[in-house]
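Complex shown without one protein chain; remaining protein chains in place.
Up next, subunit A:
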Amino acid sequence: MAKLEPAPMMTRLRRLNMAAYAPFIALLLLVIFSSIASDTFLMPRNITNVLRQVSYTGIIALGMTFVIIAGGIDLSVGSMVAVVGVLTIMIINGAGDGWWAVAMAVSSAIALGGVFGALNGLIITRGKVASFIATLATMSIFRSMALYISDAGEMVSTNAHFSDIGGGYLWGIPYPVWVFLLLAAVYHILLKHSAFGRHVCAIGSNPKVASYSAIKVRWVYFQTFVIAGASVGIAAVLLTSRLNSISPSDAGIFYELDAIAAVVIGGTALSGGKGTIWGTVIGVIILGIINNMLNLMGISPYLQGMVKGLVILIAVLVQFKGDR
């Protein structure tokens, strides 16, 4: 009888899909290179800074991972940061000066993100609009909402405690970084060890097979946009708190691109069906280190976009090679 044992170590190594580990290897090489090229790179202060800088787009990228694995894309996340940020400041300023006002602002930011995500999800699953187009439209709508509500002016919090959540530290590590890592752990479990995560992969691989397997394809797809939205809500409130203010015109600009780039660099297929949360975490950190190193090495900020673009291209090329 055919008894299928897990393959022995050697054959397993040989069968290892190198493309799957490419992000990890890339990160390792990047860290080695960076620590040689710059004395300051490995200093705890610098590392902490890098991690804090990437945590906002990182949290968004975590949510985006679900959307992309399910076969969609969400371009509205950057604008959503602005509109959630603006509304959060309004809520906290209206709610008074206590800690409870902060708690209310935080929970309503997450809820608002979820609602905006649900709006995206509804347009896509009920209206049957391709996610690219639907979120392109809401990207414009959300930005416009943020500008209109705030009258295009910077919104500043009057709550004395609000800035503590984005600016605080635990054991020397900023709160946003904790949130990013904690959320990554939770999402990892959700993606790899829950029925929902299994279903997300199934609908992204082959929606027809999924629907013939009694999976509620549209419902699962909808939920991925809610997750993306709620993640944006979390990122938005952390960012707003860190700055103690939000600019409706500048906040979240290009966040969608950074988030998508991180997901792709992390090895998640843009065609859907396959991907990992830890890959996205690595993708986020790679992007952060590259930015950091370009700064430390005094390279023109105008060139940073080019480097980022090249990294994305390489990531996608490696991915395609892995598929063949």
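The rule is short, and it goes like this: a contact is a pair of C-beta atoms (placed from the backbone, for glycine too) under 8 Å apart; a residue touches a chain by one contact, two chains touch by 3 or more; residues count from 1.
By definition in this document, contacts and distances are computed from a predicted model.
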Omitted chain, identified by the protein name its UniProt record gives, among "Monosaccharide ABC transporter ATP-binding protein (CUT2 family)", "Amidohydrolase", "4Fe-4S dicluster domain-containing protein" or "Polysulfide reductase NrfD": "Monosaccharide ABC transporter ATP-binding protein (CUT2 family)"
Which residue of A:Ala202, A:Val220 or A:Leu239 touches the chain not shown here: A:Ala202
Of A:Ser211, A:Ser245 or A:Asn295, the residue in touch with the unshown chain: A:Ser211
Touching residues (missing chain, whole complex) on subunit A: 1-7, 11, 14-15, 189, 193-195, 198-199, 201-202, 205-206, 208-216, 273-274
